[in-house]
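The structure appears below as structure tokens.
Only one protein chain is missing from this complex, and each of the others stays in its spot.
Showing subunit A:
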């Protein structure tokens, strides 16, 4: 007979309900664990870390030594371009946040976290915190190299502090934005593709050439996109160009982006990782 009855012997072990329950975790344990996780992922990928620093440095060297001579033969171009490079670098790393977030949302690991008694949104907090740390570090390296190749800022300690504050806020804004993009993207590869926005935007800003030198049709775009006021603010702190209204406009842009990305991201997270 093939209906070989594989009836299993009755189990004698204590039944399930007498077992322990999964303890609730307290305070910010989940956030801390997820920051550690993102940090480990980051350290596992030294190449992308290296790229995030090397590429902006290369760009800076190119602009100061190749184009710089043509634009300003007196050699002063480095002072103009460094603030722009700092922003380019700060934005460079943010796109990897989109990839990490998208990977978590599409591989099934989020389902495991969501069936545990914890705030699963803490996964995103981990990626954002680590991205901000990494980009601040990359920015510091870029500034150090800039000083080596002749960048001579005219800034007090307070100016430096203010500059780092602005850069940190800008990093936070685009990291939030890219975390949300990661939630919206259908795959990590797609998420990676959106990174081009941040590589493109600085060129249509006052980062490399003054806005006044651009064609008429491009000027309004360059003047009114968020990167220009942020760059002008940094420039003002570092090399003492007039600040004007740039500071407030930059602040408004950054806070606006944080807010919009947080609302959009929360909505996407609920939709993608909420109870279906």
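Rule of thumb we're sticking to: a contact is a pair of C-beta atoms (placed from the backbone, for glycine too) under 8 Å apart; a residue touches a chain by one contact, two chains touch by 3 or more; residues count from 1.
FYI, contacts and distances are computed from a predicted model.
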Which name from "Uroporphyrinogen decarboxylase (URO-D) domain-containing protein", "Methanesulfonate monooxygenase, hydroxylase beta subunit", "ATP-binding cassette domain-containing protein" or "Glycolate oxidase" does UniProt give the chain that's left off? "ATP-binding cassette domain-containing protein"
Missing-chain contacts mapped onto subunit A: 1-3, 5-8, 11, 13-25, 29-30, 33, 36-37, 40-41, 44-45, 107-109, 111-118, 275-276
